[in-house]
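Read the structure below first, then the notes.
After this line comes subunit A, so read on.
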Amino acid sequence: MATEMISLEVNGVAVSVPKGSNLLVAAKAANVKIPTLCYHPDLKPGASCGICVVRQLVPSRTEPGKFVPSPKLLRACCTEAMPGMKIVTHDPDIVQVRRTVLELILANHPSDCLQCPRSGSCELQAIAADFGIRDIPFPKEVVHHENDTSTPSIVLNPDKCIKCGRCAEVCQEMQNVWALEFIGRGEKTVMAPAAGVKLADSPCIKCGQCSAHCPVGAIYENDETKKVWAALQDPEKTCLVQIAPAVRVALGEAFGLEPGALTTGKIYAALRRLGFDRVFDTNFSADVTIMEEGTEFVKRFTTGGKLPLITSCCPAWTDWMEKYAPDFTENFSTAKSPQQMLSALAKSYWAEKNGVEAKKVHVTSIMPCTAKKYEISRDEHMHATGQQDTDVVLTTRELARMIKAAGIDFDSLPEEKADDLLGVYTGAGTIFGVTGGVMEAALRTAYCLITKEAKPPAIDFKEVRGMDGIKTATVDISPSRTRWATSRRCWTRSARTSRPGRSRATTSSRSWRAVAAASAAVASPALRRTRFARSARPACTPTTRSPSSACRTSTPRSRPSTRTISASRGARRRSSFSTRTTRSSTSTRSRKMHGV
Partner candidate 1 sequence: MSNETEKMTPDLRAFIEEWKDKPGNLIMVLHKVQQTYGYIPREIAIETSELLKVPLAKIYGVVTFYNFFKLQKAGKYIIQVCLGTACYLRGGDDLIKEFERQLGVGVNTTTSDGLFSIEAVRCLGCCGLAPVAVVNGDVHGKLEAKDVAGIIEKYRTLG
Partner candidate 2 sequence: MAKLTLDDLRKMRGERQKAMEMRDNSNKDAQVIVGMGTCGIAAGAKEVFTTLIDTLTEKGLTNVLVRQTGCMGLCHAEPTVEVVVADMPTVIYGHVDAATAKEIVEKHVIGKAIVEAKILEKPSVDIVKEK
């Protein structure tokens, strides 16, 4: 269906934009980029900063046929372009208003740009530079709050917050987590978890979407580069590093390469030059994960285990499930995430082979997601080798900073290779990096394992109409048909539908459950019908044999289920919350949700 176009006038220029576009889009069509601060294209406009104001020309009341500037300004971000509209994007008055608003915001901002983690990528800094703000006429007033450093992943610095609300929007509407909310009113508003708790005690899943969307330095990833520098300097330590699939694409951007440019070989080279003793690739353990998960699926599929099988690679996702849908934790694969597998292998298999004491091995992993920082210490299973398996997690941004701090000229680095043995991988591992990749890889592996065919068919995922973010595919593992579902945005979906009687949160989590249940329903009859049910035996690959126990959160036989794990975590949290004296009757879910 062709998009309906509408015509309007921007600065006297006739433009045509798709129906439903906002005035930012319309202005762009007239070669104007209206300055914005709170607006983010991923999110519903919050309309909070007041920077993107524009003027509409309205029919004159006194002189028919003539258009006059309306005294009121419109916000371009949240105003829909209407046919025949006449918009002025800038005049001296508009620019002055924008400047004053900016000055007001800056008057309440610490402006310690040099020490700010967002320096160089801060949207406020950029817009202040665009406007050439040299001094602020209004008295400076910064209300000081404590930073929230309770999680290993994310730091909240309320002093820098401009209350744009992006973090709450992404946390609530996109991630359906509800860890952050506007708390308080007026000038006392802060973006914080409910009930006065710290982020670690909130439903936060450490996914880092808030920090990724924060325009300023109010929410940022916990910087741990110092720990890595220290390890690199420690003569006692053998420093290993692993890089996750998604990093190889994202890092290039930090060095001004085209988005999507593959820089794998350069990253290996850079890591060696930073002083790492061995450079491994998480893709290797992604392969292991696929074998584990694929095998587990085949086992459950053929012998009647809990289905559908849900991947447990993403710590934010597992955290979310434990908090919001604990009844589904048994559906989790018991396989560890690739990061944890590689670290465990490094400190057991690799250390043994190379005659290094496990406790002298230091594993740094370079990951795309802040939740990985939390995963490494989330429970006892992350200490499979007797000490914490992964020592430090750095995000892509942190690695970029290390490379820059070392002065390494990234662009001109040669392409190098990763180290054996934990550095080789297949195509299945690589596709982990793309959304839905885990599913596809697991599916392909399972297909091969079940059908014993060497080459899986191409899998075509289709988005289910009306359910934004959910993909399904049907694979014919002759004669049964298995349905697969994956969600698009990291691990959850955004539900924008809202109707009376149901809050968005309810609608969204209900639909999610509906999908999960639906896929379970489809998978089960298939299971009964399959003739491979008894005959197919899981094939073992060499990689899964010896280190297998290190790669699982627990052995299948005596496994304390993930549910048990979560309950024990819950208990730990409960005891740490001192104001709560008696145990209420609320379910595990609510306790976990509320971080009690």
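Candidate entries met the following condition: all candidates are chains of the complex that A comes from, given by their letters.
The working rule: a residue touches a chain if its C-beta (ideal position, glycine included) is under 8 Å from a C-beta of that chain, and two chains touch if they have at least 3 such contacts; residues count from 1.
Note that the coordinates shown come from a computational prediction; the quantities given were computed from them, not determined experimentally.
S.K.: Thinking of the complex as a whole, which of 1 or 2 is in touch with subunit A?
M.R.: Answer for subunit A among the listed options: 1.
S.K.: In the complex formed with candidate 1, which residues of subunit A make contact?
M.R.: Contacts found on subunit A: 172, 178-185, 193-195, 202-203, 500-501, 503, 505-506, 579-582, 584, 586-587, 590, 593-594, 596.
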